[in-house]
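Excerpt of the complex: some chains, original placement.
As written, the chains take the letters A, B and C, and residue 1 is the first residue of each chain.
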Amino acid sequence: MAKVIKKSSDMAGLPPGTLIHIGEKRNKKPRITIFDYDEKAFEEKEVKTVEEAFPYRDKQTVTWINIDGIHDLELIRKVGEHFHLHPLVLEDIVNTAQRPKFEDFTDHMFLVFKMFYQLGDKGKIKEEQVSLILGSNFVISFQESEGDVFNSIRDRIRTSKGRIRKMKADYLAYSLVDSVVDGYFLVLEKLGENTEALEEEVMLNPSTETSQRIHHLKRKMISLRKSIWPLREIISSMQRGESKLIYKSTMIYLRDIYDHTIQIIDSIETFRDVLSGMLDIYLSSISNRMNEVMKVLTIIATIFIPLTFIAGIYGMNFQFMPELNWKWGYFACLLVMSVVAFSMLMFFKRKKWL
Amino acid sequence: MAKVIKKSSDMAGLPPGTLIHIGEKRNKKPRITIFDYDEKAFEEKEVKTVEEAFPYRDKQTVTWINIDGIHDLELIRKVGEHFHLHPLVLEDIVNTAQRPKFEDFTDHMFLVFKMFYQLGDKGKIKEEQVSLILGSNFVISFQESEGDVFNSIRDRIRTSKGRIRKMKADYLAYSLVDSVVDGYFLVLEKLGENTEALEEEVMLNPSTETSQRIHHLKRKMISLRKSIWPLREIISSMQRGESKLIYKSTMIYLRDIYDHTIQIIDSIETFRDVLSGMLDIYLSSISNRMNEVMKVLTIIATIFIPLTFIAGIYGMNFQFMPELNWKWGYFACLLVMSVVAFSMLMFFKRKKWL
Amino acid sequence: MAKVIKKSSDMAGLPPGTLIHIGEKRNKKPRITIFDYDEKAFEEKEVKTVEEAFPYRDKQTVTWINIDGIHDLELIRKVGEHFHLHPLVLEDIVNTAQRPKFEDFTDHMFLVFKMFYQLGDKGKIKEEQVSLILGSNFVISFQESEGDVFNSIRDRIRTSKGRIRKMKADYLAYSLVDSVVDGYFLVLEKLGENTEALEEEVMLNPSTETSQRIHHLKRKMISLRKSIWPLREIISSMQRGESKLIYKSTMIYLRDIYDHTIQIIDSIETFRDVLSGMLDIYLSSISNRMNEVMKVLTIIATIFIPLTFIAGIYGMNFQFMPELNWKWGYFACLLVMSVVAFSMLMFFKRKKWL
């Protein structure tokens, strides 16, 4: 989430539909896995060449072709050719700087969005672009690399848990998007925890780095919002667009994830409000501390400066200074000093500075 | 209202419609109460098993089934089965991190929202999720725990006060939502009192904690707004959605609570504006105080520093310092010091620092 | 305008349509005045009981029944019964915490809004709730207490000035709303004068209370906006709602007051912008003054601190300090001091601090 925009200028000047891989460079060969199922039968396999996946296009069963790796442009081009994908779609698939978007081509739909997932239990959160092609009886998903939030869906297909095996390809696509949205909750939770920790820090023990931490958290919020906001639009478009590809029974599920995206956006806005408030507190606590420092300086200085002046007077070497010769001069002088100090203290007390 | 988001990641990866109770854990057995009435007859009872409530579905009288406790997933599942509720509805009922929402399933409606109520007369304000199922002749309400804002409705049904016994289930559902909205006014009032108390504090006696109190109050406002805003949408959807379940005579009542939600939102926005203004005052009062402290320091220091310097000069031990031997040297020196101090004071007076 | 929300929680839990007077308690018996007129005839009278006003409902002439005092719930109930008003309307009439609203019941319209007026020529500005019932040939107005902005309308009816006597009840209702909107201009003007006075204060002579005054004025603006904004919606609804009660010839007048409400809202927004700007100036003028204080302190201190140090050196009592025995030691020392002071002054001059 570090960089706000990735390089898009590599593509400037190229004819539209030119495949240019924009994103982290990878050498690994893309991994292609296939899930093919209907209510009764189920098949799972990993294929070496993408051509092995092509026959599934014309089978009546639901097929999920998952491709981990979008840097092999030849592979993408073959898929595009076989499944009749528009060149712009292919361009979007391989461009990881792509803004989440949705395109409805009557016989198939194209979705591209960001996925957040955690590597292992304590791992760092990774961001990755996912593209989905939803046809009448297949879903093709493209990911940047291996590792995703779809394992539970794979398990559900294998064990026929839930209704997924009874439903069509549109439900599979919904399930994938749903898992991705659930991943956003995870990120949101982490940011929420950070926000609360930071809030405590601001209240109890603000340091110089606090404002920078607030800024970092704000940027992460902005970045997350930049991913979720268009995802909301995508789901909204899928609901409104009266495509034959999406069955009526799936509509309520789409409404459900739509509500989830709204909830995430709501929470992000709340966090941003809270973070703005924290900055105000931070600034006022800086001012307060400065005030306290100033008060101590003022009290010490204003008490001792006049006293030192008095001492200075009687440190002068004039030949004729009558007080110097008085017997109780010294003690009178100390007394005067005490009176001055005491009345200063009273003054501060009245001003409520002590 | 402490936590902005509750844990939602527990659900990540589960098939949609899986019942997972998200919320405070409770051991108590859910309490099920039934109110069954029409204009003439009335029956109130508490049942042990939810199955005892099932026959009411097919009676012509209006039935209100209230279930206090949503942690018993088996019970929820049974209710869902008998009343033909969608799995996603059941999932939403048991998920207390649910955003308020509304779903219209032709033969029944589903509403979920937040309720605020006070335990006892001086008790703390509690937040709880309430779900409503409105069928043609029944209302099922799910609450997190016992205790709610519905006692006056129970009394009205028992005593046949108002028009509730003459009306259908939609009026009952409206009455429940109305009571909940009235509960928001209660919270708003409390926050309003706190705001006014805080405003006085800011004006008269701002302390270090003031900015934190403003922040806390702001957060509570944000939290309340997060609950009321979608409730407004819910009521708006009920009005627009031309469901057979809601009779025309109830429409004006819905408009009425819609207006109430608008009024609450208006007030929250007003309070937020006021709180922002208070922060500005607070910050300017800190600056002002700092200014005052600085002025005192400056006045004391600038008067005595030159005087001390003069005293320092005549405290030097040079052998040949003619002034030291003058008879009136000491008094002349004191006079000069007085003149310097006096002209300093004049300078400050002209600068309006005194 | 002091309290942002008035107590609304008194009503919590009561059946909708229950009459509860929310507002300032009054003991005075409500005053009921009747104006009945058509182009030729005119009758004005004050009645003791509301029943005397009932026969006018069925007369063809235009009748304006004005009721000063809404605390007599029995009276309100009787009016409601005779004129077939909805219980929720009656509830809204007696609830002075009501948000301005508009309701169209085919055979009559209901409007409730806030009125601002000045008692006497130099009096304080009062806020009061006004409710209007517009029937086919009558207008009933409810006010909290005597005193309003309608005297010019009464005069126009009496003297048949303007077109009011030639028009129907809808024109009368329009005239009443128009007078109320004119009252808003009055308040706006007062706030405008205060804003300009405050602006001068901020520029020329900002004091500690200035920021509080800005805050107070801001709150008043917020409060006024809270009244005018829904009034705009009301007039907009009256224009759009194609009710038979409002004749086409009156439409242009409604558009006219609609434009006035827009103008008021525009001005309020402008004032708020200006007030926000004033706060910025105020804060920067505080900073500037602090800067000036600091500069004086710095100049005095940095000049005299080194000089005092030099004096301190030659005040030491070491036995062997050659300079002390030089003949011109003292004067050389004074010269060094002058050079130091002078170069300090030059330094400040170069820094543009002097």
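Following the convention adopted for this analysis, contacts are C-beta pairs under 8 Å (C-beta built on N, C-alpha and C of every residue); 3 or more make two chains touch, one makes a residue touch a chain.
Quick caveat, the model's predicted, so the values are computed rather than measured.
Counting every copy of the one repeated chain, the full complex in this structure comes to 5, with 3 of them shown.
The rule is simple: only the chains that are shown with their structure count from here on.
With contact taken as defined at the outset, there is no chain that touches chain B as well as chain C.
With centres set at the average Cα position, the gap from chain A to chain C is 42 Å. Touching two or more other chains at once are residues 315 of chain C. Note for the complex: chain B touches chain C at residues 149, 151-153, 156, 161-164, 175, 178-179, 182-183, 185-186, 188-189, 192, 195-196, 203, 252-253, 255-256, 259, 262-263, 266-267, 270-271, 273-274, 277-278, 280-281, 283-285, 287-288, 290-291, 294-295, 297-298, 301-302, 305-306, 308-309, 312-313, 315-321, 351, 353. Contacts from chain B toward chain A in the complex involve residues 3-5, 7-9, 11-18, 86, 88, 99, 101, 103, 208, 211-212, 215, 218-219, 222-223, 226, 279, 282-283, 286-287, 289-290, 292-294, 296-297, 300-301, 304-305, 307-308, 311-312, 314-317, 321, 323-325, 327-330, 333-334.
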